[in-house]
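Here the structure is laid out as structure tokens; the discussion comes afterwards.
A single protein chain has been removed from this complex, and every other one stays in its place.
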Amino acid sequence: MEIFIQLLLNGLLLGGTLAIISIGLTLIFGIVRVVNFAHGEFLMIGLYAVYLLNAHFGIHPYVAIIPATIFLFAAGAAMQRFIIQPLLSAEGHIQIFATVGVSIALMNGALLIFGADVLTVQNISFGTSTVGMGAFRVSSGQLITFAMSLVLVAGLHWFLQNTFVGRAVRATAQHRNAAQLMGVNVKKIYIFAFGLGCACLGVASGLIAPQYPVFPTVGTFFVLTAFVIVVLGGLGSLSGALVGSMLIGIVDSLAGYYIAPDLKEVVYFSIFLGILVFRPTGLFGAGRGSE
Amino acid sequence: MNIMHPRVYVSVLVLASLLVIPLTAGSPFIYHLFILICSYAALASAWNIVGGFAGQLSLGHAVFYGVGAYTTTLLMINLGISPWIGMFVGAILSSMVAVLISWPCFRLRGPFFALATIAVLEVVRLMAINQHDVTGGAAGLGVPLKLGVEWMLFRPRWPYLLIAFGFLIITLAVSWKIKNSRLGYYLIAVREREDAAHAVGVNSVKVKLIAVVLSAFLTSLVGSFHAMYLTFLEPGSMFSLEMSIQIAMFALIGGLGTVSGPLIGTLLVLPLAELARGWLGDMGSGVHGLVYGIVLVVVVLTIPQGVVGRFGARVFGWIDALPGGRRPLATGVKTVKSPAPERQSQTSGEPILVAENLHKFFGGLHATNDVSLSLAEGEIVGVIGPNGAGKTTVFNQLSGFLLPSKGQVKVRLPNGEWVTPSSPAEFAKAGIGRTFQIVQPFADLSVCENIMLGAFMHTADAREARAIAEQVAELTELTNLLDTRARNLTVGGMKRLEMARALATRPRILLLDEVMAGLNPTDVVKAIAVIRRVRDSGVSVLMIEHLMQATMSLSDRIIVISSGTLLMQGAPNDVINDPQVIEAYLGKEYSHA
Partner (left out) sequence: MNTKSWVKTACVILSVSTSIAAHADIKIGALYPLSGSLALLGDESFRGLEIAVAERNAAGGLKGEQIKLLKADAVDAGQAVGAARKLTSVENVTAVFGSYSSALSFAATQVTEMAGVPYFELGAVSDHITERNLKYVMRSNPTARNFAEGTITAITQIVGPSLKVDPKQLKIAIIHEDALYGTTIAGFQKQLAQAQGLNVVEVLPYSAKAVDLSSLILRLKGAQADVVLQTSYQNDTTLFFRQIREAGFKPKAVIGAGGGYSMQDTVKVVGAQNMESVLDVDFPQFQTSEKGAPGISAFAKAYKDRFGSEPRSGHSLINYVGAKIFLDAMEKSESLEADAIRASVASVDIPVGGTAAGMGVKFAENGQNQRASTAIMQWQDGVLKTVYPEAAAVTQVRFSDHP
């Protein structure tokens, strides 16, 4: 029984890490409706930024969240403005390939600039210890990440519900043309949304830097899982991304223990396929899911 | 096939050069490059059948490739079966896998279908690694190096080139055949507007499945060939996401849904990538990847419709200007004069469409409340009623787009038999043609092609379909618009196109849903004339209309529907003077006016 609870705990905490990465994706996917294959590479950029700030200025990753977030917001906005926007009227497939191109360019650019070395932040004590909770152990860094994911979701939810920009964003997500008729500048909203989604990755990179080193291909470790979570939770649904992450984290943990570590992915990809076939709108989908 | 036409001989020349250049250059590296070009072009063309023609973006096509490769190799190792046979076994297996995967996933759109295919690919890859007793797992599988034709393993390079070239020709031939056949048109229709396709009798699931099976079969064959060429298999490179994305990319850059697109895309991008890796590899790790990624983004940004989409018209123009271009492309086109439909029918005046006690509930809303009506052969019946009365809902039940909660709809076939169809395609086959309230033309097809889609319901021959289309166009005054793209029509033209497409299915009953809405007075007059001509040609018409002038002048009988119930029916003058009807439309105050 103890093991089971420890597994659940581990799963939830892993879910927190996955959530913070997936929130940005569900925003982008849900609002701009673009499958951004470069999502993992934006995370990589964030991680490199945090690493550089730490290596050259000794800044703690949690503090580096602020500059990283701003930087990634700008990067995301630029991506939308210069790469996705010109293609908005083209077929959906085309946008996907543009993001694939960006992904390849970023990965190799990082290889060129930083080399293939595995780099990590140094000299940080906060966020790397282990906390005992009775008979169970949790990593402080993961706990903080988990808490921050809840805070982030709550904050974004408040923003989307209660501010004008937030409402404009939701309107655009539901019906682009109608929103335009209401005076919403859809192009600007898309730029904002993409930037916002990437900014979440800025937060994510600061939070997970104490646990994960950075190297050019690190993005590929997370991106597919993030997509599974986003579809599972329902496009554009923040709470869906949160719940979906927890679920996938728990499945990962339990499947890894009770079945086999190398079959974990098979389990959650199978779940993913099941959701797509039987409930395409996802768990919390706003009814506008995969159809 | 007219060999003297420039399009034909130019294509032959281009294809031949794929063989001739490496054979003359002789260098193994050039061989390798061209073998790669031929194989990847074949893969991209095969992918295009699903991704381009059917519009389902599959990013997991490597599944079929890998299944082909592993099946062939395992049969060779364990049972000593020649890869020439093994590859067909692999292809059949791939086709079965394709059906299994695609059937449940077809209703997923765009990015979701793509993600589903990626998930399937990953699962298969992981299982291949896990089941290492069968597949050799991550340690990989080496193909036993038995040289000889029967083992598809050769010392010189040119046999490989020949085989790869052969596959390319086969896939191109299949693509070309599909594009010019009914299947091709059906695929485009389903891709553009599935609902409208259903209304012309297309079984979209069946059509897409055929496309997927063909694509999987061909992809698998190439996979088997590659296994023999690389002589080493491992799950990572056989079930590779990168490769799946790459072949889709070649098709896209060349031009989705065209026959030559995938080949052109491959010719453009593949040598670039290989050469870049060769030259730029020296400059530092990652330089060639960076350049490749940037070039990709630039290409996608500058020609999103693909090379063929962008330059196709111009290039075809140049080609056609070459000697021989003025002759017709296909010789021996017999102008098929299809027989005009029967004028006088024995059973004129007898019921041909009967709805009995229809009820339709949407949750708590009783949208259709005990509606019974019958349409007699040769009649024009007008259906009127206030907005929101449920007229279109009734129409939807009369054409299979909605199934009634209670009651039934019967249609009389020409042989006198009554049937109760239960899907749009079945209704269409039973002789019901309909238009939609919001016009649903296949925007990128020409007017002629739009109408042909309707005609395909009764013939599989493209030429016959074209003849029927021309006939129908005369009936609906669209003859001089036949080659215009549907998206460029005026509202009036689009409405007539809707009618034309429905008429091309040779319906015996035509359901018109507010066909006059938004037309100017001249167009209204035209439309009225067209509908009369349609009835005179032997089609019974049931039409929803708000325009009283048209309804009054056309209808033999009028049915009034209000709040989901049938308020009354009868001769036009009786109906419009009935106080109940006036109250329903205009309110109580006016019923005494």
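In order of appearance the chains are A and B, and numbering begins at 1 in each one.
The criterion applied here is as follows: a residue touches a chain if its C-beta (ideal position, glycine included) is under 8 Å from a C-beta of that chain, and two chains touch if they have at least 3 such contacts.
Not measured: the values here are computed from a predicted model.
Only one residue in the set B:Val99, B:Val149 or B:Leu230 touches the chain that does not appear here, and it is B:Leu230. Seen across the whole complex, the unshown chain contacts chain A at 3, 6-7, 10, 14, 17, 108, 111, 115-120, 122, 130, 137-139, 211-213, 215-218, 220-222, 225, 252-257, 260-262, 264-265.
Panel shows chain B; residues 10, 13-14, 17, 21, 25, 27-33, 36, 126, 129-130, 132, 137-140, 142, 145, 155, 229-232, 234, 236-237, 240, 263-264, 267-268, 271, 274-275, 277-279, 281-282, 285-286, 288-289, 307, 311, 315 of it touch the chain omitted from the view.
In the analysis below, only the chains that are shown with their structure count from here on.
By the touch criterion stated above, chain B contacts chain A in their complex at residues 51, 57, 104-105, 107-116, 118-120, 122-123, 126-127, 129-130, 245, 248-249, 252, 256, 284-290, 292-297, 300-301, 304-305. If you check the complex, the residues on chain A that touch chain B are 29, 33, 35, 83, 86-87, 90-94, 96-98, 100-112, 115-116, 216, 224, 227-228, 231, 260, 262-263, 265-266, 269-270, 272-273, 276-277, 280, 289-291.
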